[in-house]
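A single protein chain has been omitted from the complex, and every remaining protein chain is retained in its original position.
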Amino acid sequence: MGTFWMPEGASTMSGEVDSLFYLVYWISVVIFIGVVAAMAYFAIKYRRTRESYVPPIVHENRFLEAAMIFIPLILTMVVFTFGFKTYLKMNIAPPTAYTIEAVASQWKWDFTYPNGKQVTGELHVPEGKPVKVHSTSMDVLHSFFIPQFRVKQDVVPNRYSSVWFQATKVDSFDVFCTEYCGTSHSGMLAKVIVHKPEDFEAWLNAGDDRPLDVQGESLFKANSCNTCHSIDGSRIVGPTFKGLFGSSRTFADGTTRTADEDYLRQSIMQPGSEIVESYPNVMPASYGTTLRPDDVTKIIEYIKTLK
Amino acid sequence: MDQQFDASKMGMWIFLVTEVLLFSGMFVAYTVYRVWHPETFDLLSGALDWRLGGFNTLVLLGSSFTVAMSIHSIQKSDKKATVMYLVITLICAAAFMVVKYIEYTTKFEHGVFPGAHFAPHGEHYAPFDVPYAPQFFSIYFVMTGIHGVHVLVGMGVIAWIAIRTAKGHFDSQYYTPIELTGLYWHLVDIIWIFLFPLLYLI
Amino acid sequence: MSETVAVPASIDTSVPKNYLNHDKSIKSWLLTLDHKRIALLYLVTISIVFLVAGVLALLVRAELFTAGETLMKPDTYNQFFSLHGILMVFLFIVPSVPAIMGNFVMPMQLGAIDVAFPRLNLASYYIYLIGGVLVVTAILAGNIDTGWTFYTPYSARLGSSVIFMTLAVFIAGFSSILTGLNFIVTIHKMRAPGLTWNRLPLFVWSIYATSIVQVLATPVIGITMLLLLLEKTLQIGIFDPALGGDPILFQHFFWFYSHPAVYIMILPAFGIISDLMGVFSRHEVQGYKFVALSSVAIAFLGFLVWGHHMFVSGQSAISSIVFSLITYLIGIPTGVKVLNWVGTMYRGSVSFKTPMLYALSFLFLFTIGGLTGVALGVLGLDIHLHDTYFVVAHFHYVMMGGTVIAAIGGLHYWWPKITGKMYNETMGSIAAVLIFIGFNVTFFTQFVLGTKGMPRRYYDYQIQYEALHQISTVGSWILASGLFLVLFTFIHSLMKGKKAGSNPWGAATLEWTHTASPPSPHNFDEQPIVTHGPYDYHALARVSGDGAAQTSEPELSESRH
Partner (left out) sequence: MDHASHGHHITPKSLLIKVFGSLILLTILTVAVSRVHLGALNVPVAIAIAVVKMMLVVTVFMAVKWDNKVNALVIGLSALFVSIFLIFTLFDTAYRGDLSNVDRVPISDQQRQQSAEMAPADAGAAASEMPASGH
């Protein structure tokens, strides 16, 4: 369940990172207590009792000054060595690692598996096998972070970067975006779902046979539409989806149109083409390239159900 | 007075340090892209006319020399010569800016703009439409642009100093403003000494 | 407030005119060349900035009180934390101690009548103001949500307000450069006879080191902001990956300034603490030379570590390793300082006046902040901790717990000199304790949040973090009440404060021994000649009462009052 400081570890690296943390932590605690104890002791012991008293001069002790330099130097070099070794391990993936392609865009994660299967917002991985997430970004900087695995890597447009890990627990964990990327930075979440290897195979090869609107609902969340569009009628950043289908829309330029399927598709694929009155033009254009046509159909089916 | 003089001179030197570090950002950008794309940069120095750049180098070196001479003259209280040298400096600086103007406009006419707007055409420039050429020209325009601004500022200051000398404000006892202006002008020259080979030659 | 603030009714007409009352017209304030008055202009302006940025922080904390929406929309939140960071860094903490206390005290500690270039000093202030006006323009233009780091490509894609903001940073940078330049020359050229480098008060040493960093680092933020501006307006493609540029290069440019900048923020605070430890322990600062030179060492090493902000950015491993290694080295000169401050109390005579309370809380908080900084420099560990609340906690411990606490301590210490009034000790100490408690409640919890994985710059968060966030928010209210009490203490002192003697603390540096409180417009009636070190309290005792420790002429001090 983790400790007071670190969350529970769930990868082969987490133990090592935690021991590194506790090494640094205890060295720091000892130094800190030393400093504060000496400070408190001197302050009380030598507190001013007589206003006019001028204490004698204490001559500086060269030996002490040298110790102040060398002891920390040795300590820090020890810590550096450990930190450096761990760093190398964390950055060099085993050549056998199972590679999943990831694409980050404002504000979602798309994952593509070697067999072409695509998922948004959910990273399914097998337990006990090294997995490498090979990623790039469509727009601005993002960062891929799984606290329980102790891994993090910035995702940069026009360049591939990767993280690797080997999960040790069958469970699901949060994936955070830790590089500021705009309005819904805090909504750019995903789940990493660790399966037993055989379950993973089964998942990988299974199609999705849920009804279209149910799949649409998952896509609605996975693509972070919910960070800007409510389904209960309240206004967030964008218009609510409640009662959207079939209603009459008024645009910034004064024109109107009925929200049919064509309109919804156009609003999703080319958000800037018609701006709904009184709303800012902030919906990311990247959906036009990252959403597949049948995904859009599913989302539209879902919107239709929101009466 | 002497202490005052010493203080302002030291202040000027420190100011020059800040100028050097301001330009250092551009030199770093240049080096980084050059290390990444050496062939591109090699090729692209050919897009700039070394004759114009060389002429400008000579003009600027000349102006540095005349500024040094103006200080030499005022130290001997020869105000006439001082003003003359300062005026020659101004003429050199103006010549430099005219050449820069010609260089810029011919580039603009051929669609050679910095960064995203880079769309070269014409016999001379079309072959330079290679990957990372926009970066080269961005760096070229920003570096020479900032340098050009410094030349313009320098011209203003030199003109002002020349007028004050003509009015008899300075002599061998007091000429701090001329000396400080000189220091600034030499720095502008030094920057160009580096820009010329980096951009036009190699 | 009554109009008797500046000139209390009880003024003794036999006292010579001081810098506050010798000319009272508005013009004489706005166009003053007196370093003391310029310092006060800064004090007022910078306090307002601090208040605004602090209130923004309180709103940020309030929004985080519950998961999901508490008070505001995500866009508002993002703008608030960005503005909080930008104001706090560029308009508050970087200029704060040098421009206020450096300006007021440093020339007097040198025995000089003013800084080397008084006009430039005033110009710096107005340049700073222009920067401030541009920030306000940017805020009105809306949508500044880049964070204080302006990372590309996000920042280059925002609206025109980014243009104003980058210009504002660019211009505020010039103000900082000119102040630094002015101070370096002043310290080199304006020292009183006998004031050798070995006799400089440690505050002067640290201002000196700070100024060097300001002069060397600030131009680079200038060119960075200029390039960002061009990236935005002309798409020059140096930093924008869509055009073949490299966003990580921007981070190098940014941190080449911004890491040294953290030493611009902390070094002056070190100086204040050195002076406070000496005066309130009535004891020579231990290892004077080590403390003095470690400032210079920190200033230098500070330029070699910027890449520790980029361990997960995708920079090369070689550079991460080099940067990490040098990062540790900075802990060493800093440790020398910390340990010498503690050693200064050894066999001293420690008084617990309010400034000393701040100095002691500084030692406590800064040590935590510094040690967690070293933890962040550990390669394998920073991968987990980067961009989490652990970093947020680290830098508030060093910036708020370090610099701001020291600055408030210094303000209490020099307050009698600045205003000629004493403040109320009881109120002062209560505020110090409130701030200490509130600060720890607010930010210690954030260390725990960070290790647990709570990312920073998050408007919304997972429910498991809520309890800690709530403690932190409550802490921010305690902290704020302490700070408002400080403000109240100072206003109270202006209105009702007892008159201060010229040297109420028994300090041995020139600003206390050789000037009245408040000082006369030209600081000194006669050029002081220095014969002792800055913390030589034996010499001070020899010349009785508020005598002149740093010089040999006791009659100087007796000619006062």
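Labels for the chains are A, B and C, by order of writing; each one numbers its residues from 1.
FYI, a contact is a pair of C-beta atoms (placed from the backbone, for glycine too) under 8 Å apart; a residue touches a chain by one contact, two chains touch by 3 or more.
The structure displayed is predicted, hence computed values, not measured ones.
Undergrad: Can you list the shown chains that the hidden chain touches?
TA: A, B, C
Undergrad: Per the definition of touch given earlier, which of A:162, A:186 or A:218 contacts the omitted chain?
TA: The missing chain is touched by A:162.
Undergrad: Which candidate, B:88, B:157 or B:190, sits in contact with the chain we can't see?
TA: Touches the omitted chain: B:190.
Undergrad: Can you tell me which of A:28, A:136, A:218 or A:267 touches the chain that was removed from the display?
TA: Checking the options A:28, A:136, A:218 or A:267, the one contacting the hidden chain is A:136.
Undergrad: On subunit A, where is the contact patch with the chain that was removed from view?
TA: That gives, for subunit A, the contact residues 88, 91-93, 136, 153, 158-164.
Undergrad: Using the touch rule from the top, list residues of subunit C that touch the missing partner.
TA: 188, 216, 220, 241, 244, 246, 248-249, 252, 256, 303-304, 306-307, 310, 314-319, 322-323
Undergrad: Which residue numbers on subunit B touch the omitted chain?
TA: On the side of subunit B, residues 2-3, 5-6, 9-10, 13-14, 16-17, 20-21, 24-25, 27-28, 31-32, 35-36, 50, 54, 57-58, 61-62, 64-65, 67-69, 71-72, 75-76, 131, 172, 182-183, 186, 189-190, 193-194, 196-198, 201-202 touch the unshown chain.
By our rule, only the chains that are shown with their structure count from here on.
Undergrad: Between subunit A and subunit B, what's the gap in Å when you average each chain's C-alpha atoms?
TA: Each chain reduced to its C-alpha mean, subunit A and subunit B end up 48 Å apart.
Undergrad: So, what's the distance in Å between the C-alpha centres of subunit C and subunit A?
TA: One centre to the other, that is 33 Å.
Undergrad: Residues of subunit C touching 2+ other chains?
TA: 244, in rising order.
Undergrad: Tell me, which residues of subunit B touch at least two other chains?
TA: None at all.
Undergrad: Could you please specify the touching residues of subunit A with respect to subunit C in the complex?
TA: 2, 4-7, 16-17, 20-21, 24-25, 28, 31-32, 35-36, 38-39, 42-43, 46-50, 52-58, 60, 64-65, 68-69, 72-73, 76-77, 79-80, 82-91, 139-141, 143, 145, 147-148, 150-154, 156-159, 161, 174, 176-187, 227, 236-237
Undergrad: Using the touch rule from the top, collect the residues of subunit C that touch subunit A in their complex.
TA: Going by the criterion above, the answer is residues 73-75, 78, 145-147, 151, 153-154, 157, 241-242, 244, 247-248, 281-284, 286-288, 290, 311-314, 317, 320-321, 324-325, 328-329, 331-332, 335-336, 338-340, 342-343, 345-352, 360, 363-364, 367-368, 371-372, 374-375, 378-381, 383-384, 386-388, 448, 451-453, 455-462, 537-538, 540-541.
Undergrad: Report the residues of subunit C in contact with subunit B in the complex, numbered from low to high.
TA: 116-117, 120, 177, 181-182, 184-185, 188-190, 215-220, 222-224, 226-227, 230-231, 234-238, 243-246, 249, 252-253
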